[in-house]
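And now, subunit A:
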Amino acid sequence: MNWQTLVQSLFGDAHTIERKGDVLSGTAQLPGQQGQILAVVGTTDHAPIGVETALAQAKVILDTVQKHPGRAILLLVDTQGQRLRHRDELLCINRYMAHMGCCVDLARRSGHRVIALVYDQALSGGFITSGLMADTCHALPEAEIRVMRLPAMSRVTKISEDVLEALSLSNPVFAPGVENYVAMGGIASLWRGDLQSGLLAALADGNITDQRAVLGAERGGRKLSNAVTQRVLAA
Partner candidate 1 sequence: MKLSFSELSARERVAHLLDAGSFTEILGPAERVVSPHLAQLGVPFSFDDGVVIGNGTLWGSKVLIAAQEGEFMGGGVGEVHGAKLVGILRRAVSTRPAAVLVLAESGGVRLHEANAGLIAVSEVMRALLDVRAAGIPVVMLIGGANGCFGGMGLIARCADHIVMSDAARMSMSGPEVIESSHGVEEYDSRDRSLVWRTTGGKHRFLMGDCDRLVEDDMGAFRAAAAALLGDSKALTLEGLLAEHAMLAKRIECFGDCHDALEIWQRLGVEHAEQVTDMESDQMQNLLSDNAMEAA
Partner candidate 2 sequence: MMAPDRIWNTQAQSRARRLARAAEALGKSGIGLRGKQVAADDTVKLLTAVLECGDRVCLEGNNQKQADFLARALTQLDPAQVHDLHMVQSVLALPEHLDLFENGIASKLDFSFSGPQSARLAKMVSAGRIQIGAIHTYLELFARYFVDLTPRISLVCAQAADAQGNLFTGPNTEDTPAIVEATAFKGGIVIAQVNEMLDHLPRVDIPGDWVNFVILAPKPNVIEPLFTRDPAQISEIQVLMAMMAIKGLYAEYGVQRLNHGIGFDTAAIELLLPTYAESLGLKGKICQHWALNPHPALIPAIEAGWVQSIHSFGSELGMENYVSARSDVFFTGADGSLRSNRAMSQAAGHYACDMFIGSTLQIDLNGHSSTATAGRIAGFGGAPNMGADARGRRHASPAWLKAGAQARQGRGGVHAMPRGQKLVVQIVETFREHMQPAFVETLDAWKLAEQAKMEIPPVMIYGDDVTHILTEEGIANLLLCRTDEEREQAIRGVAGYTPVGLARDKRMVENLRDRGIIRRAEDLGIDKRQATRSLLAARNMRDLVRASGGLYNPPKRFRNW
């Protein structure tokens, strides 16, 4: 879904969201909640997350924390992952991306509800420090989430594509696909049809702890994670 359509179906015309480069930002009025304002930040066009993109998003979040205490934040995710450039590496791109992640974390800790929505695609590094740092991350059913496509994975791991293909039917752990991320708890829910109700439900959920491993175990997609963590705590 393109971002304009998305924003339209979430907020109608009640928003100021604009695109600058690959970065989206603005505010929107929550549907049916007279007067309640939401900060929106994200990327579009499968943006590669470079140092500037990470910083631009971090700025929106910091501004929101600074000027609008408590205002909920919606992260819109569409990224091809981190920008693969020598210059970004030279400037320590991981510091920029981590900064973005820390800003999201600060917002949550300061009482901002942070919801993320993968509306197109979310790949590896670009996703970790945005959507995956939110209170909960959601996705559209047609969104694509992955680290690597199977042919590329087959080349790197030297495991045949057929084997990977067959296994991906039973094990959600490595194959691309938004359902796999739902099963593993990384995606809290898929927003189908009425996107507004998806958003409202996500905002209404008051839990602020990281429940993804628990969810992954409940849904059967990630059976070990929570159990292992609990064993470490109990040791």
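How were these picked? Simply put, all candidates are chains of the complex that A comes from, given by their letters.
By our rule, a residue touches a chain if its C-beta (ideal position, glycine included) is under 8 Å from a C-beta of that chain, and two chains touch if they have at least 3 such contacts; residues count from 1.
Computed from a prediction, not measured in an experiment: that's the story for all the values here.
Participant: Taking the stated C-beta criterion, I'd like to know which one of 1 or 2 contacts subunit A in the complex.
Facilitator: Of all the numbered candidates, the touching one is 1.
Participant: Which residues of subunit A touch candidate 1 in their complex?
Facilitator: 51-52, 55, 58-59, 62, 65-66, 82, 84-99, 101-103, 105-106, 109-110, 124-125, 127-129, 132-133, 145-148, 153, 156-157, 159, 163-164, 167, 171-175, 180-181, 184-186, 210, 212-213, 216, 222, 224-233, 235
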